[in-house]
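FYI, not all chains are in this one, though none of them got moved.
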Amino acid sequence: MNNETKPALGVGMIGYAFMGAAHSQAWRTAGRVYYLPLRPAMVTVCGRNRAAVEAAAGRQGWSSFETDWKHVVGRDDVDLVDICAPGDLHAEIAIAALEAGKHVLCEKPLGNTVAEAEAMVAAANAAARHGVRSMVGFNYRRVPALALARSIVSSGKLGVIRHVRAVYLQDWIVDPAFPLVWRLQRERAGSGALGDIGAHIIDLAQFILGDLLVGVSALSETFVKERPLPEESSGLSAIGGSTRGAVTVDDAVLFIGRFANGALGSFEATRFASGRKNAMRIEINGSEGSLAFDFESMNELSFYDHTENPELGGFRRILVTEPGHPYLSAWWPPGHLLGYEHSFTHEIRDLVEAIGLGQDPSPSFADGLQVQHVLAAVEKSAGAGSGWQPIPAPAL
Amino acid sequence: MNNETKPALGVGMIGYAFMGAAHSQAWRTAGRVYYLPLRPAMVTVCGRNRAAVEAAAGRQGWSSFETDWKHVVGRDDVDLVDICAPGDLHAEIAIAALEAGKHVLCEKPLGNTVAEAEAMVAAANAAARHGVRSMVGFNYRRVPALALARSIVSSGKLGVIRHVRAVYLQDWIVDPAFPLVWRLQRERAGSGALGDIGAHIIDLAQFILGDLLVGVSALSETFVKERPLPEESSGLSAIGGSTRGAVTVDDAVLFIGRFANGALGSFEATRFASGRKNAMRIEINGSEGSLAFDFESMNELSFYDHTENPELGGFRRILVTEPGHPYLSAWWPPGHLLGYEHSFTHEIRDLVEAIGLGQDPSPSFADGLQVQHVLAAVEKSAGAGSGWQPIPAPAL
């Protein structure tokens, strides 16, 4: 079927900064690399700053632009709303879009609170009855090495899982002069390192294990209590002015926890690990083998097979670029690496495929809600002397 | 300037397999990420198999397709011809395109012989007088870590260069049952590992050093002398049939050489290094520092500063994802990796920028000819008992 003659899937995207640019690249690319059942049409992009959103639309390849997200939700030529706005807008936009019968892709974390996430799940469930699909954007599930990790664990090759240890280390706000951008404001971002990057490792650990956290004990800290208010900002970069404001989110959070099937987990998310730019690392130890991954070498997965002859055994560095690896068949020959943005291209592929096939994509809003419960338990424990906080099991 | 209102640069691409797919991704992307002076228009793609090229056009985003490259060269709406065809077609197409006043981007190696490359340089020089631009596609120069390597060397930080050691290791034909695809046929490919991957490390070493090889001594080998003829093939993969043919190119080539400024070089290109999928590695040692790079970790450059306190010194792993690194300002925040295809996107950016500014892009066809001289000297030495073969200095 020729790309041009496929049914179109009209996309409206809210937000055009870092996440918006990444999603745009994915929307432009997915149908050029994979055979999709529908042809994504980049109908409109939305932002509050008219000049900026107009420029972004032209550069990123959107056919039009809007300055009010309600217009996006209301357009007939928009079939899917892609929410890349800050967390405080997720619930309102997603619920309105779902009610308008639009499929929704929503960036993570799903909401800023459990209550918001619950409302979003209710809206998603209601919409699903009419064939409207929703997905939360835990894009790291679509990094081929991590999709391979899940498949190795679910195949049973690691035996009984004993340990997960996951860290997400960044250093972009080590400098106390770095300004108070929206990601450092509780009312916009919901939380700090916890929701921004901690949410990724929580989701990933649970995704790879096929298991859920049942309780946690946590610590968190805001090392730099006040920062200059930003005078201008775009994406993650910004310039600070002379007035200062209080940092209202965590700079770092650590927690330990238990999974339903008995594994122990250790988690840490911080923006204060000098020299670690985007070190999302996860290691899993089972009774028959182990896996290790570092996002700074994202095309590799380390695998140890404990059942092998110990004299020839060792962690093997699988270069996850073989045609048989997840998502790889459409890309380059072995040894030719993929990058960060490909996780979004793969996400869009899976989403469009699910919509075309009339299936619910994964991770669902319910999955996003479960992560929100973990985030809430972590915050509660950290705020209450690290006491144990149970995490409710999701309704079936 | 809005993307849509910029002057268009009509592009016609010959070939649509591995290289064609990579170039298509770059043509689609460059203007969406970088501010280009011209707007690339993907006018037409050309291949001999009508059904296949039609499908490729639809998927890769080309507005039309052709089955005869002469039609591409002859179209008024084509301003630039991008040659991704096998090496035996390079000279004929490039010369015709240049004579027709089309800018040319030609994949490496420039031609299959020095004579072909010389004719291409003559055509490029003649065309340049009329503002027609030409470039040879040594895309690895546009890997950010390698562009950074050049800038570190040219800044003098390594002092006097003593050593270069470069290998390009692959393993895709280790299995003797792998069929005799065009890359294993001298009349199509010109040479084997030498021209395909050896050409890359020759160009890179000379590019990073800003210096040229003056002579070499070489060995080469064809380990598997006969292979099944392919029944079908696409890109680098293929299925062999029951009749067999002679492999007429090298499986592996090794050479040692001297650079004009006194450095010693060691080079190896092979398709028989089991487990090395695309290990293009280069190390440079100077009197004041060293650099090391491995394409399997292409977002990293290792740098040793010999002038530092030795007790705190060591090879540092520069994650080449900072906004100040070459090509990076338009991409993602630090620590979010780029992939193989980005080297082509950067190449297209530089090419379109040069055309827009009325400048000659680099590497030129003359640079391609100089590499061809090195390839010829390597072949001559390997065929004549490894005796020393001088390499002519390029005409100024």
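A few comments on the model shown:
The first chain written gets the first letter, and so on, giving A and B; residue counts start at 1 in each chain.
Note that contacts are C-beta pairs under 8 Å (C-beta built on N, C-alpha and C of every residue); 3 or more make two chains touch, one makes a residue touch a chain.
Because the structure is predicted, anything quoted here is derived from the model rather than measured.
Here 2 copies of the chain are placed, and the complete complex recorded in this file has 4 of them.
By our rule, only the chains that are shown with their structure count from here on.
Matching CA atoms, the turn from chain A to chain B amounts to 180°, rounded to the nearest 5. As a whole-number value, the distance joining the C-alpha centres of chain A and chain B reads 35 Å. Here chain B touches chain A in the complex through residues 2-4, 18, 22, 24-25, 28-29, 31-33, 35, 58-61, 170, 172, 235-237, 276-279, 295-299, 319, 321, 323, 332-342, going by the rule given at the top.
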